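Before I ask anything, here is the structure I am working with.
Excluded from the complex is one protein chain; the other protein chains are retained at their positions.
For clarity, chains are labelled A and B in written order, and residue numbers in each chain start from 1.
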Amino acid sequence: MSEIALPNVDRTIVSKKDIIVNNLKQFTDKKNVLSELDEIRPYETDALAAYKNLPLAVVLPENTQEVSEILKFCHRENIKVIPRGAGTGLSGGALPLNDAILLGLGKFNKILDIDFDNKCVVTQPGVTNLSITHAVKHKGYYYAPDPSSQLACSIGGNVAENSGGVHSLKYGTTTNNILGVEMVMMDGTICRIGGKTLDQEGYDLLGLICGSEGLLGVITEVTVKILKNPQTVKAALIGFPSIEDGGSCVTDIISNGITPAGMEIMDKALIDATEKFVHAGYPMDAEVLMIVELDGTKSEVEELFKQIKQIAEKNKSNSFKLSKNEKERLGFWSGRKAAFPACGAMAPDYYCMDGTIPRGKLSEILKEISRLSKKYNLGVANGFHAGDGNLHPLILFDGSNKEELRRTEEFGAEILKACVRMGGALSGEHGIGIEKRELMCEAFNDNDIQQQINIKMSLDEKNLLNPGKVYPILRKCAEEGRVHVHRGEEKFPDLPRF
Amino acid sequence: MFTEEKKNSQIFQDSNHLSPTSELEVSELIKEAYKKKFPIDIHGSNSKKFIGYNVQAAKSLDFSNLSGVIEYLPEELYIKVKPGTLIKDIENILEKNNQELSFEPTDFGYLKDGKSNKGTAGGCVSCNFAGSRRFKVGSVRDFILGFRGVNGKGDIIKSGGTVVKNVTGYDLSKLVSGSFGTLVALTEVTLKISAKKPSQNTIIIYEKDPKIISDLFNMVLSSSNEISGAVFVPDEPKSKKFAPNKSKAFKLNDLDQEGDFFAFRIEGDQNSIKERIKDISNEMDLKNYKTSNLDIYQSDLFWKSINSLQLFSETKNNLLRAVVPPSKSEKMMSFLKNKYRYFIDWSGALFWIEVPGDQNIKEVKNTIIQNDGYVTIIKKSEDFEFTEKLFTIDDTKLMISKKIKESFDPRGLFNPGKMYKDF
Partner (left out) sequence: MQTNFTETQLKDKDNQSSEKIFKKCVHCGMCNATCPTYGILGDELDGPRGRIYLIKDMLENNKKPTEKVVKHIDRCLSCYSCMTTCPAGVNYMHLIDHGKKYIEKNYERSTFDKLIRYFFIYYSSEY
């Protein structure tokens, strides 16, 4: 099991487990409180399975009132609470603590109101991202943010992580696509923020909650905006002979005033891997492959693709293929979407990073990554949401080799540091969680972090809601840099492995 | 450093009007204020000073001397500026690269003295009032990538950065937008910019039936034609209480001055505009209405007039800004009739309502709230008695806001009483 510093365990809470469990049973159906070891073990980790930790108990409330009662009780008794959606998070945000209740929102799985007049859907937080689109697509609408995990991840988790996807380039991430939430504060107060109106008066609490990784309140209802499907959608596959050419093409497209719906880049390693895996028909002579998708009116899409083709040629593209129909368009994406499992076929393990950089630094970071790849003697495959500079390098390694594990972690941390150095950020969409907590000092100084902690403490003065996440707990930022090296001996005994 | 600190402390003592020229200076002045518990009135060019309650503060911190572009990278689609930079100047710089602030910052200048004044970047962010593209592209807050600023203790803090996707800690950029300078004294903001569309057209539909107008708004929202603005401007009430403005505000060759009209804007290249208009003509059955088409030049002027509230130019009455769910627009229109001067923006979601006399405010406010909306009293008439709150907020949110305020500004020094009486 991996070593990671967690907040001190409150032994008195642990010793009162039976009493606490019995109390919890007053607030919700008895069968919704899980406390036996067998039952709580499957909840010990999320999709970042490198970290595991057992909760004191798991509670699966069924409505907002129950959540409120449970939180009120925990607040009074000083019991920590960890919210959990679908458990697909990749930064360990829902990692339990031994003296904490894991509050699962799996039973909040109903869509409450589909309001076509106001172009919004009111839903419980446990509903999956994709089922919102399914619920409105018969009238030609959809919910825009599309994380690759959209089939399984919950909308509550999306709000907590401010998730994005391929189409965030044009349509924004979760924060740009929700209108309101209902939230329960740690002391049990139920609060409604926003609703069916645009913006809200006073402080933008919605903006604060979005991306707060479950530290400020438990989301019990979400109102999302829905959009009408675009008239025409087309995608093109463009191959380039070098990283530089692909990178500068991305910048040129954007600076020519074109905003594609999505713009992805894959490097040679990923092209090879995915082509073997799904046979998407990718050009094998390309060092870098770009998938550009445009939507709009027919003539607009055609006109812009003409321009993109010219821009690509100027950047020495060696192939250009425009989707002829919907089937072919989906085919283009199939390879990109299978990136994870495809990498699983190349190495026993892979570790997915998530940093952002300014678009213009694309080739620079790619070169840096390949330099680091040689330095650490580890393979890496790169998939990028290139349009918004969000990179997902997949470091390939063998988890049974401890030495390789250590190198993998250092490699990953160096990539993220390079992102920050180039003016980017530590995380574009997966969040900080526990995984990148100690790296926060790369991007922020003590003042910045203290201000964030002050906000947290003003809304949760006992620090009971999801403690130990997002903010560094090991050291002060003054000592940044070396922190992760000291973190422990066995870092990633088992990393995600598709 | 030490002498610098002493100098600033002296400046703080000597003057009530402080006009710092660097972030460090801002930080030191605020540190002094924190020590001495002096409340501060924070402002840029004062273009929106009349919004909110008057601030009673010992010192005033003027940001107009902390101005200028720090970094502008057209290809990275962002511009980083100091807070005192004029929006007008930013727009001029962007224009040269065919770029723009696509959230169309509301121009409150005409309200005050009949002239354009979009104020400063800091003020624009702090008020979060976005123009006609709101329902399509987002609000001011959606365009703030990051900021630097000084909190109420004098600490320099930052959040966000220059990239669009960023989940590292709380998104304070959002929190700061719309906070009316009560949380942070901004010293640097990074704005996301967009490419300007090559052309635009505006179609005017002469119609006044609330049901039809509300249906048209709904069609705009359900259309896949990327309509980037939709307004309804009714005729002015024939009452002496309203100095006529409409014909002046919308003086355009192809716009018929008489009667109520609905208007929507389409942007893009010429071909796609044509294609879209054709498509929308079918969707909306335009042949059944009297319509006219504003070319790119008139269209541009038209939306400038909308986004600078020229309909209410130099009004002496109260001006209310109400946001409602778009499906409630019909009910709102039926209530407002020709009793009040108003227009509707954001495709049915935003109402600007001019209310003469204090006694009518209550009735208007109640209707807005009954229709699930919220309302801000933007401009107060001279005899405004402050019986009505300027900002509406419920108790729970007020409690949360108060806590957040304390986390930034524990001694309540920044713009005390600007938004709510309590803090």
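In this text, contacts are C-beta pairs under 8 Å (C-beta built on N, C-alpha and C of every residue); 3 or more make two chains touch, one makes a residue touch a chain.
Keep in mind the model is a prediction, meaning the values are calculated, not measured.
The chain not shown here makes contact, within the complete complex, with A.
Here the missing chain is touched by one residue of A:27, A:305, A:340 or A:411, and it is A:340.
Across the entire complex, the residue among A:7, A:106, A:230 or A:379 in touch with the chain not shown is A:106.
The chain omitted from view is touched by exactly one of A:55, A:126 or A:389, namely A:126. Touch with the chain that is not drawn comes from one residue among A:70, A:86, A:346 or A:440, which is A:86.
Among A:214, A:399, A:412 or A:433, the one in contact with the hidden chain is A:399. Summarising the interface, chain A meets the missing chain with residues 32, 34, 36, 38-39, 41-43, 45-47, 49, 60, 86-88, 104, 106-109, 126, 128, 130, 149, 151-153, 338, 340-341, 344, 399, 493-494, 496-498.
By our rule, only the chains that are shown with their structure count from here on.
Centre to centre, using the average C-alpha position, chain A and chain B are separated by 31 Å. Residues 115-119, 140, 161-162, 164, 168, 172-173, 175-176, 185, 189-193, 195-208, 210-213, 216, 228-231, 251, 254-259, 296-300, 303, 356-360, 385, 388-390, 423-432, 436, 440, 443-444, 447-452, 454-455, 457-459, 470-471 of chain A are the ones that touch chain B when the two sit in their complex. Listed in rising order, the residues of chain B touching chain A in the complex are 73-77, 98-99, 128, 130, 134-135, 138-139, 141-142, 151, 155-159, 161-175, 177-179, 183, 194-196, 218, 221-226, 268-269, 271-272, 275-276, 279, 323-327, 346, 349-350, 372-374, 376, 391-394, 396-397, 399-401, 403-404, 406-408, 419-420.
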